[in-house]
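A protein chain is absent from this complex, but the other protein chains hold their places.
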Amino acid sequence: METLKAYSLMLTIRFFEEAIERLFLEGRIMGTAHTCIGQEAVAVGVAAALEPRDAMTTTHRGHGHFLARGADAGRAMAELFGRETGYSHGRGGSQMMMDPSIGFYGANGITGGSIPFATGLGLDAQLKGSGRVTVCFFGDGASNQGVFHESLNIAALWKLPVLYVVENNGYAMSTSTSRGLANPHIADRAAAYGIPGVRVDGNDFFAVRDAVASLAADARDGNGPALLECTTYRLSGHSRGDPRVYRTREEEASAWQKDPILRLEAHLKSDGTLTDDAIAETRLAAHAHIDEVVHFAESSPLPKPASLTNDLFAS
Amino acid sequence: METLKAYSLMLTIRFFEEAIERLFLEGRIMGTAHTCIGQEAVAVGVAAALEPRDAMTTTHRGHGHFLARGADAGRAMAELFGRETGYSHGRGGSQMMMDPSIGFYGANGITGGSIPFATGLGLDAQLKGSGRVTVCFFGDGASNQGVFHESLNIAALWKLPVLYVVENNGYAMSTSTSRGLANPHIADRAAAYGIPGVRVDGNDFFAVRDAVASLAADARDGNGPALLECTTYRLSGHSRGDPRVYRTREEEASAWQKDPILRLEAHLKSDGTLTDDAIAETRLAAHAHIDEVVHFAESSPLPKPASLTNDLFAS
Amino acid sequence: MRTITFTHILRETLAAELRRDPSVFLMGEDIGVYGGAFGVTRSLIDEFGATRIRDTPISEQALTGIAIGAAVAGQRPVIEIMFMDFITLAVDQLVNMAAKLHPIYGQSCPLVIRTPPGGGRGYGATHSQSLERLFAGIPGIKIAAPSNAADASGLLQTAIRDNNPVLFLEHKLLYPQRFEVEDELPEPIPFGFAKVAREGDDLTMVAWSHMTWVAQHAAAKLASQGIEAEVIDLRTLSPLDIDTIVESVKRTGRVMILEEGPKTGGFAAEIASQIMENAHDYLEKPVRRLAGADFPMPSAKNLEAACIPSLNDILALARELVQN
Partner (left out) sequence: MRTITFTHILRETLAAELRRDPSVFLMGEDIGVYGGAFGVTRSLIDEFGATRIRDTPISEQALTGIAIGAAVAGQRPVIEIMFMDFITLAVDQLVNMAAKLHPIYGQSCPLVIRTPPGGGRGYGATHSQSLERLFAGIPGIKIAAPSNAADASGLLQTAIRDNNPVLFLEHKLLYPQRFEVEDELPEPIPFGFAKVAREGDDLTMVAWSHMTWVAQHAAAKLASQGIEAEVIDLRTLSPLDIDTIVESVKRTGRVMILEEGPKTGGFAAEIASQIMENAHDYLEKPVRRLAGADFPMPSAKNLEAACIPSLNDILALARELVQN
């Protein structure tokens, strides 16, 4: 993925998420959602290093991963609107969308719930010899779920081609990593399974991309899984209506200084790839795209309850 | 605990377990049981280092721990016979006995199931400031359960006075540690939680005792939990009727060379504590004790089904 | 008298119990400074501190097991499972450990598991389930499912003072609802006593938790049409007060059981069976269950609504039941 594409994807994600926060405030969408503002470099950095055949699972905070992987933003947004055109026909909502045609296997709303699923995708790849690498996203909080431990042990034991990417964004809801993890260096947990544990600055698109490229290549070569910790910060609240009483506005302000989008923007400006005008244009285009996305979603038809009856089981 | 007492306890455990294997063969007891032949030095070494106020949880292979902790062998055996005089009035069987009066909180038959329970005992001790240390026994196989990870993280985070003792006896049923653990050095898992991980020869009574004494003192002093790996070997089959197809007779023969009881016996002889005659006498006494135990158990009355009706709930 | 939300009376009750008994403590994810996902424990940390209002990592299995161990050792933990859907992770600890402690080992396990079931908020298939069915068939676990503030307080007190594991259901639609209550917190309400929420002789509606309100609205509507429905609010599922149900059914001869969760394999089936076993000869019509769709809860508002028994569903069934 070229850097410009990455930049524009990061903008798309940011504006998608901002739109969602707005839409909730305006009462135009219901239920709940978790936005990934501030973490766009992880999503896009990872996606930039993957091949089309590769796979990905995500978390409750998964819009960015999905968009980075190539989702149709309109259909994703339609899912949040609970419309028939949504990825899950309005049945899933923010946390429950999949699109195997682009190697995207979603999340299920259970923190850590997709870790074994991703491991199973890895087993499938190994059985088929498909050369597919699966990226398994999860958060610092999710790394405390037992199934993390079970899955990594098994993946390591069987040398499955899975790259476990923990987005350490400092918090699990209100619980800071230092209050949730006895050893807040999540990459250190890799040693328990005898696999590589690597830590990168998750706000640095290039660092994420390069680390993933290298670890994915290892996994593809049959060297087994790895654990990649991307340190970042959740600039948004945990979910809508989070008063963020568990952290200070100063801390947030300083985190905003490290906004991964501004960082990539600065890079693109300093190396001459983009002018201020071009930046403004790209931003405008991304905004316009999201406006269309929202319009598409909101004007899509509602799903029909009758459609449920026959869909419980696969035939 | 003086060494002679430890030696005699190890014999009691060995003969208790041998009696059980015989009783199954003779069809005098039913259900199932897991014997700890070969692992007696762990049970007794740990118990020797604990104080009366301390607590212990065990595993499916828990008779040795229970006896080392001071259980009445007759009541334990009666439980295996399904008698009213058993610790659980015949309701529990081999895997389900507790006696809080001696700080023994049993197991529940679910591999790893007692790890959070022990952690909860540690929380209780911390809340009460009771100075109690809890030893949590589990096997190499159990260390692959998610709840191991969850519990150790929490215990470390909260600095609970719990000593996690993994009896690495080489196998989880038929699964050797190298086929069950990506990194077979279980003590290495401690680093994930930032706690001490120590490995000792679990067939060496003194090594176990001293390691526990030191780690328990740390825990009592408020320094939090530790993970102690005791390497040993399960000389018996996994449970009754195990044809042991997963390992060779040669491997077993060489493991028998390291029998912890013979080892302690040799030590006691070489340092002049015990003569050959005294050894024979101690063995005879232990045998006689177990004969009585079996007699007590077998001649105890059956429990009455009617007793169940009112016992579902505590009042 | 005063008005109070379900959330607030739960908080007051927890505070009162924390003051009353030093062995009571709360434990769960984000229950401290954050106050819990639904705000029930908000500000309790100010009075009771982080030791007794204890945040945990995201480790439902261990936090439940830790509470069990602490309970057997003499504490009275009240844990919060943020959404009932997540209790699936603690099933082993509850079924194989907590539920066995007294019947097998003779140990008390005074543990309360507070958790919100239910849909209606568009949270989707893993944040909307009514999973009392997972525990209703497990001997050794009690289940309370209050529908209003006074009952919530009285039953929660009883749950905390009980020496057994109690699953305490707080339907998420109830949290913001306001109720008239006495100024003082009520006395503990003994388990196993249903409440007749509305009297009537034409048919019986059995419900619990949020469904009680749907039933009561329906009953009010029916009354305006000359049909007097009795509404029985179970308050606890285990133990089940079958006597009150049977007494009512003997009078009305017609009964429907309302359940939010999927119809198949739900708790309404147990109630229906017991009614049949105890009042068969008084039934004018077969016992009817009106329950959720046999489908995971979808998130879209219109789909979600279609999966939960509605006022209209109840009215239609009630009319059918009272016919001839």
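Read from first to last, the chains carry the letters A, B and C; within each, the first residue is number 1.
In the analysis below, contacts are C-beta pairs under 8 Å (C-beta built on N, C-alpha and C of every residue); 3 or more make two chains touch, one makes a residue touch a chain.
Since we're looking at a predicted model, the values are computed, not measured.
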Key: Left-out chain, listing which of the shown chains it touches   = A, B, C
Of B:A6, B:I110, B:A219 or B:A255, the residue in touch with the unshown chain = B:I110
Query = Which residue among C:T88, C:Q177 or C:S310 touches the omitted chain?
reply = C:T88
Task = May I ask which residue of C:T126, C:N164 or C:S248 touches the chain that does not appear here?
result = C:T126
Key: On chain B, residues whose C-beta touches the chain left out of the figure   = 30-32, 82-83, 90-96, 108-113, 141-142, 144-146, 172-175, 179-181, 245-246, 302-303, 305, 308, 311-312
Ask   = Which residues does chain C use to touch the chain missing from this display?
value = 85-86, 88-89, 91-92, 95-96, 99-100, 103-104, 124-126, 129, 131, 133-140, 238, 240, 261-262, 264-270, 272-273, 276-277, 280, 283, 285-289, 293-296, 298
Query = On chain A, what residues meet the omitted chain?
reply = 55, 57, 88-89, 91-92, 96-98, 100, 105-106, 108-110, 113-125, 127-128, 146-147, 150-151, 153-154, 157, 308, 311-315
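Keep in mind that, in the parts below, only the chains that are shown with their structure count from here on.
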Inquiry  = Edges wherever two chains touch, nodes for the chains themselves; is that graph a line, a ring, a star, complete, or other here?
reply    = complete
Request  = Average the CA atoms of each chain to get its centre, and name the chain whose centre is farthest from that of chain A.
outcome  = B
Task = Can you check how far apart chain B and chain C are, centre to centre, with Cα atoms defining each centre and the answer in Å?
result = 40
Remark   = For the pair chain A and chain B, the C-alpha centroid-to-centroid distance in angstrom is 45
Query = How many angstrom between the C-alpha centroids of chain C and chain A?
reply = 36
Request  = Could you check chain B for residues that touch two or more other chains and list them?
outcome  = 146-147, 150, 153-154, 157
Task = Send over the residues of chain C in touch with two or more other chains.
result = 57, 59, 61-62
